[in-house]
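In this view, the complex is presented without one of its protein chains, the others remaining in place.
When the chains are written out, they are named A and B in that same order, and each has its own residue count from 1.
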Amino acid sequence: MSALEILGLSLLALFVLAGALGTVLSKNLVHSVLWLALALVATAGIYVRLTAGFLAGAQVLLYAGGVITLAIFAVMLSARIEGGPIPNESAKRGRGALVALAVAGLFGGVLLQADVLAPRDLPVVDAADIGRSFLGEYVLPFEVLSVLLVAAMIGAIVIARREDP
Amino acid sequence: MSASEAWIAAGTFTGVAFVIAAGTLIAAALLRVRARKHSEARTRTYECGEEPDGGAWVRFHPRYYLVALVFVIFDVEAVFLLPWAVSLRSVGAVALWSMLAFLAILLLGWVYAVKKGALRWV
Partner (left out) sequence: MQPLLIDLSIAALALLVFVADLLMPSEEKRGLGHLASAGLVLILLLTFVLDMQGDAFGGAYVLDPLALWFKRVFLLAGALAALIALDPAEQAFARRQGEYYLLLLLSLLGMSILSSARELLLIVVSFELMSLPLYVLTAFTKSSKLSGEGALKFYLVGATSLAITLFGLSLVFGATGTTMLPEIAANAGAIRSPLLVLGVLTTLAGLAFKIGAVPFHMWVPDTYEGAATPFVGFLAVAPKAAGFALLVRLYLVAFAPLSVRFQPALLALCVLTLVVGNVLALTQTNIKRLLAYSGIAQIGYMMVGLLAQTGEGVGMLLFYLAAYLFTNVGAFAVVCAVGAASGSDDIRAYRGLSRRNPALALAMLVFLLSLGGIPFVAGFWAKMGIFIAAWHAGLHWLVLLGAGLAVVGVYYYLRIARSLYLDDPEEGAQPITIGAPLRLALIVCGTAVVLIGIWPRPWFDTALDAAKSFLH
């Protein structure tokens, strides 16, 4: 790994971490969502490094584009938004930090032991490869996914509509 | 492009983006374009030069959420359409039918949303 690459990766990691911390620690719920967007976009950067360009594009389009929009709307739907920002009321931060550190320590320890950090040549997976795999080998999960999307859509409409008793 | 060249390109791009964003802020600070500390203009909602009408913290109508939700579902569909389109030639007729089945099922969701008036605006 060149020094430049290490710098780039460290920056990305910093952004992911800052975004994640901002999401849970920010005092304003809308700001939390924006911090989350930063973390998600920076994750896309990591996908680029892993030579999964298509996945990175999908990440930006779906998460930074779709999910963040949806989350903002969800926050702005709340009756509590009238008259000012909703405070982020994450309680028990001390205990949360403890759990987070413990989990990070466990996973970090295992990852270091597993010797996955050694640099190696990653295969480049482009959109066509992904297309071939979900139209071939994974065609059944792909079709089931469409049913899942419809179920999600119908379910959300049932919950969100106000007309029905 | 080799891996390190790609990193230089990506880094340059990100750097330029940061310089532009930070540059405007720094320039504004240097030129002292700012409202006086306690003026009314400083706290007012910004609406592209229009006179703001009401506060920014208003409750949205649920229909925005419904539309955004349907958008996300079809966003997912769009993400699947691209790899399908570029691999169609190499996979053949099966690909066509698989995607048509996928789209047909998703279309049912859309029919439901329209039929039940979830996308009706008024």
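Simple rule for what comes next: a residue touches a chain if its C-beta (ideal position, glycine included) is under 8 Å from a C-beta of that chain, and two chains touch if they have at least 3 such contacts.
All of these numbers come straight from a predicted model, not from anything done at the bench.
The chain not shown here makes contact, within the complete complex, with A, B.
From the options A:Ala3, A:Ala91 or A:Ala114, the residue with contact to the chain not on display is A:Ala114. Across A:Leu17, A:Ala97, A:Val124 or A:Ala151, the single residue that touches the chain missing here is A:Ala151. When the whole complex is considered, the residue among A:Val16, A:Ile81 or A:Val139 that touches the unshown chain is A:Val139.
Although one chain is not displayed, its contacts with chain B can still be listed: residues 108, 111-112, 115. Touching the omitted chain from chain A are residues 106-107, 110-111, 113-114, 116, 137-141, 144-145, 147-148, 150-152, 154-156, 158-159, 164-165.
By our rule, only the chains that are shown with their structure count from here on.
Chain B has its Cα centroid 15 Å from the Cα centroid of chain A. Of all residues in chain B, only 3-4, 7-8, 10-11, 55, 57-60, 62, 64-66, 68-73, 75-80, 82-88, 90-91, 94-95, 98-99, 101-103, 105-106, 108-109, 112-113, 116-118 touch chain A in the complex they form. Interface residues of chain A, counted against chain B in their complex, comprise 2, 4-5, 7-8, 45, 48, 54, 58, 61-62, 65-67, 69-70, 73-74, 76-79, 81-85, 126-132, 134-136, 139, 142-143, 145-147, 149-150, 152-154, 156-157, 160-163.
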